[in-house]
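Right, one structure below, let's go through it.
A protein chain is absent from this complex, but the other protein chains hold their places.
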Amino acid sequence: MKVKRLVAAIFLVLAMMVTITGCGGGDDAAKDTGADKEKIFVFARSGDASGLDPINVTDGESLYVTQQIFDTLLEYKEDSTEVQAGLATDWESTKDGREWTLKLREGVKFHDGTPFNAEAVKFNFDRWRDENNPYHHGDFSYYTYMFGGFPGIIEDVVVVDEYTVKFVLTQPQAPFLANLAMATFGISSPEAIKKHGEDYFKNPVGTGPFKFVKWEKDQQVVVEKNPEYWGEKAKVDKVVFRTIPDNSARLMELQAGTIDGMIGLNPDDVETVKNDPNLQLLLRPSMNVGYLAMNTEKEYLKEQKIRQAINYAVNKQALIDAFYAGLAKPAKNPLPPSLWGYNDEVKGYEYDPAKAKALLAEAGYPDGFETTLWAMPVARPYMPQPKEIAQAIQQDLAKVGITTKIVTYDWQTYIEKGENGEHDLYLFGWTGDNGDPDNFLYVLLDKSNTVKGSAGNVAFYMNDRVSSLLVEAQKESDQSKRDKLYKDAQVLINEDAPWVPLVHSTPPIAARKSISGWVPHATGTECS
Amino acid sequence: MTDTTSLQLKANGPQPRTNEKESRGLWADALKRIIRSRISLAGLIIVAVFLLVALFAPLIAPYDPIKDSDLVKRLEAPSDEHIMGRDSQGRDVFSRLVYGARISVKIGVISVGFALVLGVTLGAVAGYYGKWLDGLIMRLMDILLAFPSVLLAIAITAVLGPELRNAMIAIGIVYTPHFARIVRSTVLSVKATEYIEAARAVGCSDLRIIMRHVLPNCIAPIIVQSTLSVGTAILDAAALSFLGLGAQPPEPEWGAMLSDGKSYLQKAPHVMIFPGLAIMFVVLGFNLLGDGLRDALDPRLKQ
Partner (left out) sequence: MTRYIIKRLIGLIPVIIGVSIFAFLLIHLIPGDPARAILGERATAQALADLREQLGLNDPLYVQYGRFMGQILQGDFGRSVITNSPVIEEFAARFPATLELSVAAMLIAVVVGILAGVISAVRQYSVFDNVSMVGALIGVSLPIFWLGLMMQWLFAFKLGILDASARLSVGTNLDNVTNFYVIDSLITGNWAALKDALRHLVMPSLALATIPMAIIARMTRSSMLEVLKQDYIRTARAKGLKENAVIFRHALKNAFLPVLTVMGLQFGTLMGGAVLTETIFSWPGIGRLMYEAIMQRDFPVVQNGILIISLIFVFINLIVDILYSFVDPRIRLE
């Protein structure tokens, strides 16, 4: 059984889907439509895919689908972010970490019959890396993001022999292998790319357990079993990804039995699902954090005591009970606890309005102050009901004397204004890309990421000591040393309190009971 | 915004009226007619109740619409203490509806007021001066009308940012052409009368002629159109809020309340049912009243 991408919340269902395809099918995993009929698994979510060329998408909706069609060179192990064999079976690097040699799996074919080999890998990477490549259609944003531009740190990709490929890097990158395992770096058939050119995004061809069948905009994407899959073959014949924008409508369809599984459950419907004898609730750990960033360049918020006061003022558990149906952990660090490097020694700030008031008085604002509280307009995996959460936080802050006005914009503008630093208090969150602590701490809290207009560090938190720890960890290849560096950084961050870390959520999945017989573990071996 | 053109309940064509005495009689008459017709009276009563609720909201509402929240008791079903139950923040739905009436009054007055001022000005200028100015203004109005109105309002709020104030401006802009058209056609029919020629001959300024002699003739259709528009404006603002483009939390705007309630349709339908009914009744009130006014002010029915 293939074990895939536990890594990110957005991929979570995927892991489940692969499980379904891998193990449940024989008995009653799929809707039993009769012995002679094909087994179809129908899965619904809120939005359609934006494209099916994995390198040119960043959204979960698209990646759910592309993960079924494509394989990556390496894959993530379950419950850890270590990598294991995917399309590559062995790998090794030179001492300086600047060259990686990968042995590829032999005898694998793309769905269109094109053989998978070192040339194919090189073709894919060249298409991604080189802006002047004739097949470089699209924005390749994840490539530039993980590897630092075009061509970025991948200086060259060399075909050593038919099944050996060598990556030459301009500088060592600690999470290089973890990056290669990201779903967005799925390997496409070179022939298909040549054939479809600009329209490849709607004619995807990979090596994965499912072949692409059809895509009806805003309605469904259909993939069918790849009988020649190199790993354990899928047990359902077809998977249909349906788009049903409204959460309540989607649940009704599930209750009616027209769909078999769904994500995007309203937290308040969790009870409904639990009480429905035909439905079941599946939970998976995920890798995200929802937080309240405090713009440390703004009046009031530039003072550490006030930031700490706000930390004490927010009742995280009440938020979790009300808006996550209890399905989340209160956060104390920016890192999710499932990641290595997580510092459990950090105490965090417990809910204590009296302490908050005292700190405000100490800072010279016994009567509080007025500020803005920004709430995103759309549900995110780490924050299913941002406007509700904002209102609850507003009331929490009002209790210690801080008056807030809730501000919102459409999602694009919200991100833009946040990166420009126009906000005071700013609800936001992050879902990990590759399971490396660097992907949380450096991206979200390093001083180099405070450039106005593209700031990932929306608290505009600048601490030289934290920064030097994070940069050192980037260059270090010994994981235990890196672990220590990240733990130290978290202590400092907790002290400075640029955020109120709110929650690490576990977005629930609802499915028909008829899809029983398996547990939502990513590993096939654990399903019975 | 409704998906279909809800604006078609338009005021009837203009009827030039110039005699002030006669027009005073007309208003008294109109009121009598409204009271006599049971249906329009119902409209008048609904609108009056709505305005009174808005005015005396703090006296009527048993709880604070924003501050009295309680996450532990959220979504509680209607009970003796909370006759319409509690919402997702544990606030009293009834109190929020009562305070929401104030917001609805504001929406009606501001968005229709915006359309009224802009539309009347443009319509009067176009009708009075005619020629290329008329052509320009009315083509502009045609463009606005040819533009899908829902999308127009959505796009305008997207330009200005999702806030109730901007939603009101968007609605005002979308409604402007209707007012402009009514006023223009009245002005055209009045302009040709000897009486205006006389005023001009006496040397009255254009502004004075428009304000004193032309516009008073438009008042009846404008009032009818305004009354009907207040209803649709409340409806449209609710729709924009429902899409997340209008009122923002924690404001107890009815459309925003509906939007909140949507997530709890199964678990707590009361959160959704009551704001919907409130919108329906108030809009119905304005429609009934507007209809009654139109019939009452239409001199053709006077015999």
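Read from first to last, the chains carry the letters A and B; within each, the first residue is number 1.
Everything that follows uses one rule, which is that a residue touches a chain if its C-beta (ideal position, glycine included) is under 8 Å from a C-beta of that chain, and two chains touch if they have at least 3 such contacts.
No experiment lies behind these values; they were computed from the predicted model shown.
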item	value
Chains in view touching the one left out	A, B
Where the missing chain touches chain B, by residue	1-6, 8-9, 39, 139-140, 142-143, 146-151, 154-156, 158-159, 161, 231-232, 235, 238-239, 242-243, 255, 258, 262, 265-266, 269, 272-273, 275-276, 279-281, 283-284, 287-288, 291
Chain A residues touching the omitted chain (full complex)	33, 40, 42, 50-51, 58-59, 137-139, 141-142, 144-145, 149, 198, 201-202, 216-220, 240, 242-246, 248-250, 252-253, 255-256, 258-259, 410-413, 415-416, 433, 451, 453-454
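Note that only the chains that are shown with their structure count from here on.
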item	value
Whole-Å gap separating chain A and chain B, where each centre is the average of the chain's CA atoms	46
Interface residues, chain B side, partner chain A - complex	67, 69, 71-72, 74-75, 88-89, 158, 161-162, 244, 248-250, 260, 262-268
Residue ranges of chain A touching chain B (in the complex, touch as defined)	246-248, 251, 266, 268-269, 271-272, 318-319, 321-322, 375, 377, 385, 387-388, 390-392, 394-395, 398, 406-410, 413
